[in-house]
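Could you have a look at this structure, given as structure tokens, before my questions?
For this view, one protein chain was removed and the others were kept in their places.
Order of writing sets the chain letters: A, B and C. Residues in each chain are counted from 1.
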Amino acid sequence: MNFDYDDEHEAFRQDLREWLAENLPSDWQDGDRQLPEGSERERFLRDWQRTLYDGGWAGVHWPEEYGGRGASLVEQTIYREEMARARAPPQINVVGINFVGPTLVAAGTEAQKERFVPNILSGEEIWCQGYSEPDAGSDIASLTTSAEKQGDEWVINGQKIWTSYAQYADWCFLVARTDASGEKHEGITTLLVDVDQEGVSMDPIHQASDEEGFNQVYFDDAVASAENVVGEVGHGWDVVMTLSAFEHSTTTIFSIEQDYLDLLEYCRDETRGGEPLIEDARVRRDLADLDARIQAAKVSHYRNVSKRSESGTPGPEGSMDLVVADELRNDLTNVAMDVLGPEVALWEDGPRDGQLADDYLGSYGSWIAAGTGDVQRNIIGERVLGLPKDDKSQESHRA
Amino acid sequence: MNFDYDDEHEAFRQDLREWLAENLPSDWQDGDRQLPEGSERERFLRDWQRTLYDGGWAGVHWPEEYGGRGASLVEQTIYREEMARARAPPQINVVGINFVGPTLVAAGTEAQKERFVPNILSGEEIWCQGYSEPDAGSDIASLTTSAEKQGDEWVINGQKIWTSYAQYADWCFLVARTDASGEKHEGITTLLVDVDQEGVSMDPIHQASDEEGFNQVYFDDAVASAENVVGEVGHGWDVVMTLSAFEHSTTTIFSIEQDYLDLLEYCRDETRGGEPLIEDARVRRDLADLDARIQAAKVSHYRNVSKRSESGTPGPEGSMDLVVADELRNDLTNVAMDVLGPEVALWEDGPRDGQLADDYLGSYGSWIAAGTGDVQRNIIGERVLGLPKDDKSQESHRA
Amino acid sequence: MDATLTDEQERIRKTAREFIESEGGIELARRRMEGDERVVDELWADLADLDYTAITVPPEYDGFGEGMVYLTALLEVTGRYALPGPLPETAAFAVPLLDELGTDDQRERHLPAVARGDQRFSFALYDDRNESLPEAVTLDVDETDDGHRLSGTKTLVPYGGEVDHLVVAGRTGDGSGDDGISLFVVGTDEEAVETRRLDSLDRTRPMYEVTFSDLSVGDAALLGDRHEAGDALSSAADRYTVARSAMLVGAADRAVELSTEHGTKREQYGQPVGKFQAVKHRIADMWIEMQSARSLVYYAAWALDAGEPDATRSVSAVKTYAADRLHRVFGDDMWNHGGMGFTWDHDGHIYLKQAKAWRNFLGSPEDHQDRLLEERLAER
Partner (left out) sequence: MDATLTDEQERIRKTAREFIESEGGIELARRRMEGDERVVDELWADLADLDYTAITVPPEYDGFGEGMVYLTALLEVTGRYALPGPLPETAAFAVPLLDELGTDDQRERHLPAVARGDQRFSFALYDDRNESLPEAVTLDVDETDDGHRLSGTKTLVPYGGEVDHLVVAGRTGDGSGDDGISLFVVGTDEEAVETRRLDSLDRTRPMYEVTFSDLSVGDAALLGDRHEAGDALSSAADRYTVARSAMLVGAADRAVELSTEHGTKREQYGQPVGKFQAVKHRIADMWIEMQSARSLVYYAAWALDAGEPDATRSVSAVKTYAADRLHRVFGDDMWNHGGMGFTWDHDGHIYLKQAKAWRNFLGSPEDHQDRLLEERLAER
């Protein structure tokens, strides 16, 4: 048991810190961390993605032969800690870098690797992933978007939903049904689809937070060439499972910690009725409870990282990281609102120009990417603890 | 909308208060409300039952022709309020008075009424009810205790569990299977069984609270005469459902309120580190939350009483009274322990001679009588809100 | 003891529901969210036609003289649709206050006009958007020869720019508590009064800033005794708290319905999602918490009307219990709906934001916890 970092790791951390100090957008360093609005936003994010790439910090977990640093799991953890501490802007190509790239490296053909992988890390081609459908929700396997072989091409029809980054994307990692005759996990095929074609259109989804982050993507006789099938035709579910293994390597706990520390300082500095907020034992209970939960989640994440470093594969325990972080973010953002005075009634004219309200509202949508707490608890109950499976849910959700 | 009591009701309350002031056991009035230990306890409880009967306060809800007061639902509510306020000892024949008597009046033969009903109210015959079985739990309908017709008698074999008051009981209201060939709700018959016979034996259950309140009751060729079948042979499930309707007319919310007020006074009077406990905002939050929940539960109970006064029948909404009261008692007794100092580590040598610890531990067993919160939530979801029924649970739990 | 609504109250609820649905139901709230102020004007005329604006106005001023029980029975329905418009501000806060503190003249000037729908009211209390009441009342009020001069900027004024009159709280005496507070009735059309809409979390019920630039008002504007309005203000705030709570109970009732509908119709893994116990029990809990909040609202409304000694405590019990629990009911409804629950199209977020915006307004749950226990201990 050892939570220290050795010199090599500390050097890695130091390199990253120094690089960030020099390369973070200047507004960002001054504390103004709002993304630009409208079309400016894509420019800003693509620039930042390119800056990361140029500095060698776009895909630290990628193998060196593909332009990454081949960072160990511990280094990846340090990377996430430091990016959270610096509150760095998001990576616009996060889907490509964290999921699509590694999946292609693991399951793609040589030609696919050659064609796609280099443009992912550089951010030249932005990726989205076409998974959820309006009638499928977390039950991915019941998807109905179809791909039909016509000559050398697959012709795609159907609709995807909750597709993040689609508005920026050049390519889509699509899960489609190529055979409807068997069980629902069979006959699924994963395809790489050029989004920039007539057969693909999209609508942003107006969120409860009054923002647009997710999209509906429509495929209307869209085409993908035969060589853009990943894995074997009809065996896409295996690819999905491979890819989902990579999802667990992310966690938002470090950025949650930063937000918590902001809240702590607010409660230390702000007074109400002449008393610092932190003098109210109710506030202290809420803060201390969040503090302890965040520390627990961090150490649990370290434990998962260590375990995975040993075993080489992520286990279903990653579900715990997800459900804990989601609930923490929801509770934290609620507490951050609740300790405000009556000004909690304001939005953009309110505290921090509405950032607190945006974070709070956003916390109700966070699971869209990760699956609901209900699904994660099924996974823990069934796959970690071995409780009897619900016949209905067996194997049919992403893990 | 009117939460006032009219003069007639206030007079009812006044009569009861005056009677209690004169008739409560004297130790009880002095604040020493421990039931005697061992064999003394039964004597004490039987005496109290008799005292209530003599005063006309044993079964206020019973029709006057059976010796009751024919009290309205509102008067029954007042009765429960006042008994809780006086912290009156429990009624040893509560099963007979609240469930068996009313069931016989509703579904018994004339002969049964004549034979049994008078001895219930007077407490001459104490009743228990034989429902749960080791392998049935809240799934009453899957019971296996059998009754077989042999001549004019039913011969009973099997085992019941969680039978309260069995150690004192003279008679048992038994649910047995008389036909195992059909669906599990069919072939059930309710019988009145004399407990004082060779074929009936019992073991007390050692509870987590180190007390014995429930029993296992064994039937080994026990007999019941044919005229002691209640309702029709094979239609016992209907009788069970009739009887269960009466269960909802009880609530423990008024005694919970009394315990809460004790806790409030403790926190007002007790200091730690020189400060009254109630000065700690954490304590205030917990108390105020309990206070508001108790008030809500009381008014919800009044609303249910009013609704039932109008409609004449109890609805599934009674499940809310049960689940709310159970959780409140558990939370209340935990808070009452948690605000103690390190002395919470003591039991009988601890605060109030262990009464707080007993109450706290007891709150983990309270649902045994009422069914788990899970079952109650199913009832609310399915019967109140009309959510789709789980095929497995359909109709198979007591309501 | 009869803890049910009267037939008359049930009737008005049915009428209200039919009327609002015929006008578009929650679409009215959505129009206001998108910035359409006309929807409030249009609605108000209809509400007046239906006599809703006259409910709490005394009979001698052309009203019905009803109290909080009647009003909350109606507001539960309006809350179901997040109905925009300053009905609770006018009917629960201002009208009883005008009736209690007003001179004959003031009552005559405002109450019949309110009953007819010709005057809408709100209130301007907060000078500091981060403090609790009554400490947050700090507005400078100078005495003049024939009245007072108000200077300063009030914030968190509901519908401030969309009403005719405001009850303005100023500090004419020393201290920061209930003492030294005076109330004024101010027309928003005065030249020295400027209103600015603030982007609000609850865009169906927008907050405004209201600036008084050396506004001179005559003695006729003073509502109640100078320095002495603190208690009446506190009572008005209590009525408003119950009124808004009733609206949120109505909203929670609707949220339970929405989740139940979804649980019945939406299928996943080959069965309706409401069959999953996780969903079913969450909805059952939502229902329990909604019903519990409703019980507290009913009792508090009755206790206020009947002048019961536990009325104040009952109001605090409402907010103590309901503030965060109803908020969670709305959040749970969003979660029950999966991804769709997080869209602008689903109504859940409208209610969620209302609950959060209301949380610390006119008393946080923490303020009410403290007051509840004070009252309770004073009773012992």
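Just so we're on the same page, a residue touches a chain if its C-beta (ideal position, glycine included) is under 8 Å from a C-beta of that chain, and two chains touch if they have at least 3 such contacts.
All values reported here derive from a predicted model rather than from experimental measurement.
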Using the whole complex, pick out the displayed chains that touch the missing one.
-> A, B, C
Out of A:20, A:58, A:323 or A:340, the sole contact with the unshown chain comes from A:323
Which listed residue (A:54, A:148, A:179 or A:289) would be found touching the missing chain in the intact complex?
-> A:289
At which residues does subunit B meet the chain that is not included here?
-> 132, 136-139, 142, 161-162, 205-210, 214, 270, 272-273, 280, 282, 330, 334, 337-338, 340-350, 354, 357, 360-361, 364-365, 367-368, 372-374, 377, 392-393, 396-397
So which bits of subunit A touch the chain we can't see?
-> 1-6, 9, 74, 77, 261, 264-265, 268, 278, 281, 284-285, 287-289, 291-293, 295-297, 299-300, 302-303, 305-307, 309-310, 317, 320, 323-324, 374, 376-378, 380-382, 384-390
Where subunit C meets the left-out chain, the residues are 276-278, 281
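To be clear about the criterion, only the chains that are shown with their structure count from here on.
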Work out the mean Cα position per chain and let me know which chain is farthest from subunit B.
-> A
Here the gap between subunit A and subunit B, centre to centre from mean Cα coordinates and rounded to Å, is 52
So subunit B residues touching two or more other chains come to 281, 284-285
Two or more other chains in contact with one residue: find those residues in subunit C.
-> 271, 366
